[in-house]
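Have a look at the structure below before the remarks.
The chains shown are only part of the set, and none of them has been moved.
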């Protein structure tokens, strides 16, 4: 684990007037880079050859670094080069997936926005559950073995691979059949009650500088093949069985019933407060609480993402919610840059970077 | 019934330069308060203790009044206090639901934006149907008893409780079984043909000052559990029966095929024209015509909401439609404030407040 003090030392050497915002070219990089630019930062996008076209075509990133593999960012020379340019790195879901939580904790010497201590709590399902339960959040029942399954459940596998391989089952028999079919033998898995209701993904931002947890926007995910399967009428599907899968392919904007917002806001605030008790500094910056709202208007949470989520890409020009908080279009990407700018001005950059 | 003249007298005593816009903290209050602020008004939010967090967190409402129960707004002292502050109250769905149509008609002495005479026509399904039919609008077949059910129907119960308890039935037997299951014995209900097509909720605004009915935006509702149920494939659902419910939990933005807009605009205009024949002043301000579009591109209407609907919350920063009409972001909430501002300027506030 790279120590906070090591990052602080690096930050102290930074030319605070030339801080550059960099990110990996995928996931929410367009938004992060545009947001940084809107706040006046110089930007760098580090992308794999096959993805560079996106940042060329949309003309973002003052500087473009092309690498062969995302793990190349662990390379000492690349890291030194970025540190020389006073880079603050913005992590996102693909970054964590491609580079690996352990590698980030142990090998990324570049100052990163947010708190890398959260990775331990986010990447382990048991620790994550512990955190959320401590925050007073209602979660779906967890089944520790297939024998216990007594209702509809979702079976999930580790890693943020965008829902790949998840499946539904009603009982042990179905569970076993699908494990076999999916060739999941011997793999780790988690079995969670499948709560029926409307999915809701509120996007939060916790600002240590303002001591405030903001709710900036909300989305639902657009998943393949499930969101295509629903459009095949059951009469036609019968005798034509296709297993549903839950691979995220995009996002759709929503707003929530206003009387749900107290629950939504309190969840966000409680998660932040609890995090401070669990690890130093606690949760910093953007996060998303993946939840489902039942017909009794009760919100149940099945996961937390302790970083910017791709659903925020819908709101590059602001959301209905962020428009209330800010008088200018405020995406989550721009909000991150705004927090960094504000911290630099107040001499508090160490409070939001690790 | 509080007489129009009584409200007019109150209005005459108002300091027209200090008019304050107030609303109940729920439903579309964020939008209403932001819109009022954008138009330069002082604002007050009156909220129940458990909902106050929303208006604190989003930092809206120049003044905040916290009450124990929404019916407390009927209290003489609170009303006098608000009248002393030159308040115009903006009603919305939750306001009508929490306070009750009868209470609003008989006890709210505070000048309210819009025409409270519409409440009688909106809250009674038969009067509402009468109004819409007179306006030349196509409605689903109505069944006066379960015996008559000969197709798929939706059974609804009175009150704007966001779709709670509604159910589908194909025949008398299913109707009886579900009434029993839902413990709805002895309650009032309405049985409506369930027209299959795409739901569409256009948001209108009738301006008496401009003599114009505007179509400002459009949404679809995001309902629990039905919009979650659709994502469980039929093969899995079989033997795992869950009754659908239709509780509104949020909203999703849409635009309509442009060739449907003549129908949509004419519906709005006809509803307003007809209202003028049914009750003095007629419909004033925002309303929504809940409709479904069949595969033959015919729009059928199953309900009208004669006030701001929560679907407009999607468009706090303007909608594709409102952007054509206005050169600045125009939500329905802001449109209300704009009408009030305009009426104050022209000395016509009595034409839009009752």
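Letters A and B mark the chains in the order given here, with residues in each chain numbered from 1 onward.
The rule is short, and it goes like this: contacts are C-beta pairs under 8 Å (C-beta built on N, C-alpha and C of every residue); 3 or more make two chains touch, one makes a residue touch a chain.
Predicted model only: the values in this text are computed from it and were never measured.
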If you can see 2 copies, how many does the complete assembly in this structure contain? 3
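The rule we apply is simple: only the chains that are shown with their structure count from here on.
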Angle (degrees, nearest 5) of the CA superposition of chain A onto chain B: 120
Per the C-alpha centroid definition, the whole-Å distance linking chain A and chain B comes out as 35
Flag every residue of chain B that touches chain A in the complex, lowest number first. 26-31, 34, 50-51, 53-54, 57-60, 94, 162, 164, 222-225, 227-236, 239-240, 242, 245, 247-253, 310, 313-317, 329
Please output the residues of chain A touching chain B within their complex, sorted ascending. 152, 168, 170, 194, 196-200, 212-215, 218, 220, 226-227, 229-230, 234, 237-238, 241-242, 244, 252-262, 265-266, 292-297, 318, 320-321, 323-325
